[in-house]
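One protein chain is absent from this view; the other protein chains keep their places.
Going in written order, the chains are labelled A, B, C, D and E, and every chain counts its residues from 1.
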Amino acid sequence: MDALLSNFASPVVLAFALGIIAKLFRSDLEIPRPLYQCLSIYLLLAIGLKGGVALSETPFVEFAYPGMITFLLGLITPLSAFAVLRYMGKMDLVNASAIAAHYGSVSAVTFIAAVSYMQAIGMSPEGFMPTLVAILEVPGIIVALLIPHLLGQAKGSLKKALHEVMTGSSIILLVGGVVIGYVAGPEKFASVSPFFVSGFQGALVLFLLELGMATARRVSDLRKVGLFLVGFGILVPILHGILAVWLGLMSGLSVSGAAVLAAMVSSGSYIAAPAAVRIALPKANPTYYLTASLGITFPFNLTLGIPLYAELAKWIGGS
Amino acid sequence: MDALLSNFASPVVLAFALGIIAKLFRSDLEIPRPLYQCLSIYLLLAIGLKGGVALSETPFVEFAYPGMITFLLGLITPLSAFAVLRYMGKMDLVNASAIAAHYGSVSAVTFIAAVSYMQAIGMSPEGFMPTLVAILEVPGIIVALLIPHLLGQAKGSLKKALHEVMTGSSIILLVGGVVIGYVAGPEKFASVSPFFVSGFQGALVLFLLELGMATARRVSDLRKVGLFLVGFGILVPILHGILAVWLGLMSGLSVSGAAVLAAMVSSGSYIAAPAAVRIALPKANPTYYLTASLGITFPFNLTLGIPLYAELAKWIGGS
Amino acid sequence: MDALLSNFASPVVLAFALGIIAKLFRSDLEIPRPLYQCLSIYLLLAIGLKGGVALSETPFVEFAYPGMITFLLGLITPLSAFAVLRYMGKMDLVNASAIAAHYGSVSAVTFIAAVSYMQAIGMSPEGFMPTLVAILEVPGIIVALLIPHLLGQAKGSLKKALHEVMTGSSIILLVGGVVIGYVAGPEKFASVSPFFVSGFQGALVLFLLELGMATARRVSDLRKVGLFLVGFGILVPILHGILAVWLGLMSGLSVSGAAVLAAMVSSGSYIAAPAAVRIALPKANPTYYLTASLGITFPFNLTLGIPLYAELAKWIGGS
Amino acid sequence: MSVSEFHMVTIVTERILKEDILDLMRAQGAKGFTLTDTDGEGSRGVRASDWEGKNVKIESIVGAEKAERIMKAMAETYFENYAVIAYSYPVRVFRGEKYT
Amino acid sequence: MSVSEFHMVTIVTERILKEDILDLMRAQGAKGFTLTDTDGEGSRGVRASDWEGKNVKIESIVGAEKAERIMKAMAETYFENYAVIAYSYPVRVFRGEKYT
Partner (left out) sequence: MSVSEFHMVTIVTERILKEDILDLMRAQGAKGFTLTDTDGEGSRGVRASDWEGKNVKIESIVGAEKAERIMKAMAETYFENYAVIAYSYPVRVFRGEKYT
């Protein structure tokens, strides 16, 4: 409970709230789009770099299992999300696949928020966690997009979508950052660390201000998507989170590492996935997938989900 | 005298001069508009955050009187400015009110420059001063806009203008920053402090480079506005400054706090006020109000005004 | 050899490589143009400021000879480049002059990369080196542009081009930065130093990401420009570099200072020169001059040239 | 697929009026808009938008009658006090149902 | 210098389709393009471009016949599934050779 309150009082969560409030009051506040793009580039590259540097200091065996488990979760979660949407929610094939692609991938900001939360409550997740973000980014999208294409029900180009997701800016920056960080190593990274490490949390405040405004713009769509999707956007992440905590701990991750993994796995992508889905499944309705991942799951994770996964990990991990 | 020279040699003032010189030499140097917007967002939010954190450490009684005095000055100064313009300057009702709205509000950059100046000469104004900026931002604009609306001489919509000024980006960022800083407190603020505190003075250098260019673009309008307005733009700020020093000291502010308050009160807004005036008083001529606040009062305060208020505060405060 | 490998593993060089790779894979990664402009403004101003502060601490005699030698090199190198292009390459007058203007001027990023490289191998070039960048920026362009104008073969306006190069944003920021840094001195500079010094290397990473993409866009033009220009873009910089090492050491520069001077002198401008050439020599083909300076010489210097100049300087300087 | 003629109504104005003018156009029946950031120079001098951002160009494809109505409403409401221009020209479109 | 009449074909669409549509237009013989970033509001609701950046306006001056062909190809390929509008209008140009 205390942890929860403390989470609400972090500058990052408060900035998110400020963004929502600004839009509710119809303020003319606007984050210029180039600033939003810069912040994305900066945050993704910084995550990658830090992960790469940490990886260069991690023995391979320590990383191998968590890496495999993460990849596995990237294959499973889109299928479970799809099953729930299609068979419990009676959603049409195309929209179910589109949403599943989002929940198979990962929201980098949720990841960062989870790490910050862990650090705030005095725990330190493994340094190589950002590498797991890169591993989780792509496979889930591909698996989900394959479903309607295998069933011959898609209209868009799978090839173009695959190219888009493999060379999309988020994956280039994440993977590129990991490689640069790994090759450079901690010593050479020191010179750029004030820029990419010290400034990170502050840049995140600005980014969440914008995300808050984007979320508020989406709130009016909540009516349109119906109660089932709202429930989906909260319950499925919790299920995925439990699975991730459990598998994460089994793979040798620390308690806080498992909690962060849970936040990643439970989150829905809203940068890489929408672009790929738009190309591969043009008939899918963006209102559904954007509202679910950005309007429901993201705020849920940011405020309640992350502390929940932390408690779960402590409880299952027995610490 | 020494203090004055030292003020001229600060990077911030020099950057302002560089901006003016660049435009005089017809350089094609341009600060991209998104950068200018980012810097505004960053500076306003940073001011608010720092003010909020400081407020969370200040006993209420210490803050109560300065807060009230600031609010009072926000009510008085637009009226005194209006009186001078209308009865001494024989200016028409609408333009007089429009200019008065600017001098009732506050220029955040003048405030920052004043704080930096104080610190450079080894004095430290109260940490909660940024909160006073937020208090001073709005009321003066409302008072001034009410004049022609009460007299039935306005053409625009007062309601829209009030909404604009209450939800304008500058007030959202300032007040939002204060609330975030207050709720987060010094401990949680620490993680974002490298971004919002260490980078602040440097970001200000870029901002003043742009302000210098904007001022230079306005210099050619000096002829159009006439000698009266030039005198107004220098003398009325001095009068407001004296009043603010006196009331500030009475309210319990330190000598340097009173000097900073004087800089704030004497300054003319050029972000919040122009937007509100454009809506409420469309017939008012922007050349008058922008040239006065940005072309005359701002450079005066930045170079001569601030050291002057500091000397006044020392003299009246008897230190 | 070790030094070379170490240079390839620096985050800055790796970011450049990442940019090239992103474009080769046809990634949709894009550095928003305003970010690119901001980074340019920031880097140029930061270079100037640091140079100015260092200059304020340097006795005049120490600086006088290097300054003169740099100016001299600005006069010689466009002529030698022109001679090679016109008489060995049989290039037409206008295109030869256009390319010569680029090699007479300087690439600020090459300069920065050279300084970083020196520091990484534990050597410290003189603090006033950035001032030499400002001295080298302009004269070479003017000399080269004068050639066709004196021969009456130009079509554009020399006067406009001179105004452009003298008041172009790069020279305003560099020279303005030097003056501000010099007047402010180390003490007043301290407040803005976290922004302009600590963040510098990181900002450079983003900038080189964009330069990598720009270089890749130019690679497809390599076929168009022919083998002669490729050879020119590698050999002439080496010749200019040797000359600069030799004269630099004679003027009293340290070994590492001479190596940095060599990198500067050998580099081709791609900000100031293209703008001036476009106005003065509209008939010159941008494919030639941009491909040579950005597509050939810049990557050569960044990866092989700088370590080479360092070895040369050590060898000639006898250390 | 049939081709039909509609009218492109274009407004260039201060940023600050954007929402108001979109409301006016929606009220007259416009179904969609394309918005572009622009800079401008006109018969008026400086204006507040120096600080709030640039001019905005609003383009909307509508039928002939609606075009007339929008242009008229614009002229009556804004021409006196604000920096604004409005013009229209005929355009050919496919799938004309969209614009009526 | 002679004046001649050509057609300005204009497409406004989601950012994500930019390269595809340019390819389509090049295939139909368009020789040059002017691209502008725009925002927009139309009959469809939200779309992915919220996140990938705004709409893009593609303008190309072409001969009458090519204009017809481009408009038709656009309508057939994109009108059903994507947010896109296309319109054309006649323009007068100097040095018409450039556009054919």
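As a working rule, a residue touches a chain if its C-beta (ideal position, glycine included) is under 8 Å from a C-beta of that chain, and two chains touch if they have at least 3 such contacts.
The structure displayed is predicted, hence computed values, not measured ones.
A.B. asks: List the residues of subunit C that touch the chain left out of this view.
C.D. replies: Within subunit C, the residues touching the omitted chain are 33, 37, 155-156, 214, 218, 221, 270-271, 274-275, 277-279, 282-283, 286-287, 290.
A.B. asks: Residues on subunit D that touch the omitted chain in the whole complex?
C.D. replies: Spelled out for subunit D, the touching residues are 10, 12, 36-43, 55, 57, 71-72, 74-76, 79, 85-89.
A.B. asks: Just the residue numbers, please: which parts of subunit E touch the chain that's not shown?
C.D. replies: So the residues of subunit E touching the missing chain come out as 1, 3, 6, 8, 22, 31-37, 61, 89-95, 98.
Just so it is clear, only the chains that are shown with their structure count from here on.
A.B. asks: When the C-alpha atoms of subunit B and subunit E are each averaged to a single point, how far apart are the two points in Å?
C.D. replies: Computed value for the inter-centroid distance: 47 Å.
A.B. asks: Can you compute the centre-to-centre distance for subunit A and subunit E, using the mean CA position of each chain? Integer Å is fine.
C.D. replies: That pair's centroid distance is 36 Å.
A.B. asks: Where does subunit B touch two or more other chains at once, residue-wise?
C.D. replies: Each of 32-34, 37, 194, 198-199 in subunit B touches at least two other chains.
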